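Heads up, one of the protein chains got dropped from this complex, but the rest are sitting where they should.
Presenting chain A:
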Amino acid sequence: MALEYESLNENVKKCQYAVRGELYLRASELQKEGKKIIFTNVGNPHALGQKPLTFPRQVVALCQAPFLLDHPNVGMLFPADAIARAKHYLSLTSGGLGAYSDSRGLPGVRKEVAEFIQRRDGYPSDPELIFLTDGASKGVMQILNCVIRGERDGILVPVPQYPLYSATISLLGGSLVPYYLDESENWGLDVNNLRQSVAQARSQGISVRAMVIINPGNPTGQCLSEANLREILRFCYSEKLVLLGDEVYQQNIYQDERPFISSKKVLMDMGSPFSKEVQLVSFHTVSKGYWGECGQRGGYFEMTNIPPRVVEEIYKVASIALSPNVSAQIFMGLMVSPPKPGDISYDQFARESKGILESLRRRARIMTDGFNSCKNVVCNFTEGAMYSFPQIRLPPGALQAAKQAGKVPDVFYCLKLLEATGISTVPGSGFGQKEGVFHLRTTILPAEEEMPEIMDSFKKFNDEFMTQYENSFGYSRM
């Protein structure tokens, strides 16, 4: 055999990505056998019934088939502003959707992204420092690939985290330096935890190079306060860390105390020397928010205070992949410059967007409350993003049973949940958690009308499970 498991790159073997791991594979098997599965393992809104926004789909359909624009009856199927916008985006390309663009993305779209950032933050943004990517994940991988030289390079990553970070660090042969978010403080970030983590890593000979924040958090949903962001930026300044700001959920905010504020804005607000010296890369996507266009694979990153020659190297690596897909670039352009009041499509667009966001807000509440009503389950409120991350306090009997079954306790629980109810979640161990504390991650994306039934189903399973395993304590062989 030319290629055997033993001879594969160890880094590949080591890397894990639970979001499409064991639970998902088991759920897919059960689905094939005919069981109804509710996939809440991944932030994939359209897969759970959320409809795409109409206007962007109209524009992109016209860009896919530009010959439609010449047809006399095109106005019967498409509103005038969609037609105009399609012409606008096509004019930014040299050859339509089928030609490779600039490896950094179409300059015209990057300009629109820069204008968006400027409007959002109140500070200028340079399109030359914005690179479009096939999804934000690709951007994260590109930047980490630049930063990680070897296993002595450490990246500070929140625990719990979205496992793209742990998987990528593994693949690149670097070291993950965890900093723990505080569940009892709504998953708050304590700078002292950061300091401790860095000190510990350094004592092991690790050179800590970057810090990842996910704001709003995934899986935890917390929205960082401005004060917190300032602390973090000060920390990065004094410890010489590049800050990687994963802000893909910036449109998904479900409380009013802590609106989204970008790391870039806070950094610029802090002024010199921070604003001129702290290195920052910010990530965004068309996959989340109220757009939920996961399947398009569209994202960008914006670089701040990265030396020009490094930007050139990042550009060089991007050019090997030739270009990000052009349809998604147009989605990105539309997302950052949506219909405005007065536009023909504005009312429909505003109605659709508002509908989605308000529903998400309601579902965040329904789910949190639902989990909190269950035995041995405690759940922080989903302040933002798309997930609920309840803590499941497993009784000793359950821990034993898991051990017998050769499974990590939360995997054991989640598999039982899946088999009993068809609800497919991701065990907390896939995201990292404190030793001996167990969670699961579910999304808040199932349709609102199905939520009560789903939460009832969960409660029934959970409360029965807890009763069963609380009573089985002592029966070690059951």
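As a working rule, contacts are C-beta pairs under 8 Å (C-beta built on N, C-alpha and C of every residue); 3 or more make two chains touch, one makes a residue touch a chain; residues count from 1.
The rule we apply is simple: contacts and distances are computed from a predicted model.
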Leaving aside the chains on screen, match the unshown one to its UniProt name from "Exosome complex component RRP46", "ER membrane protein complex subunit 4", "alanine transaminase" or "Glucosidase II subunit alpha".
"alanine transaminase"
Thinking of the whole complex, not just what is shown, which of A:241, A:261 or A:394 touches the missing chain?
A:241
From the list A:125, A:175, A:197 or A:325, pick the residue that touches the absent chain.
A:325
For the chain that's not shown, point to the residue among A:293, A:343 or A:410 touching it.
A:293
Residue list for chain A contacting the dropped chain reads 1-5, 7-13, 15-17, 19-21, 42, 44-47, 49, 52, 54, 57-58, 60-62, 64-68, 71, 73-74, 76-77, 93-101, 103, 134-135, 137-138, 145-149, 164, 167-168, 171, 209-210, 240-242, 273, 277, 279, 287, 292-297, 305-307, 309-310, 313-314, 316-317, 319-328
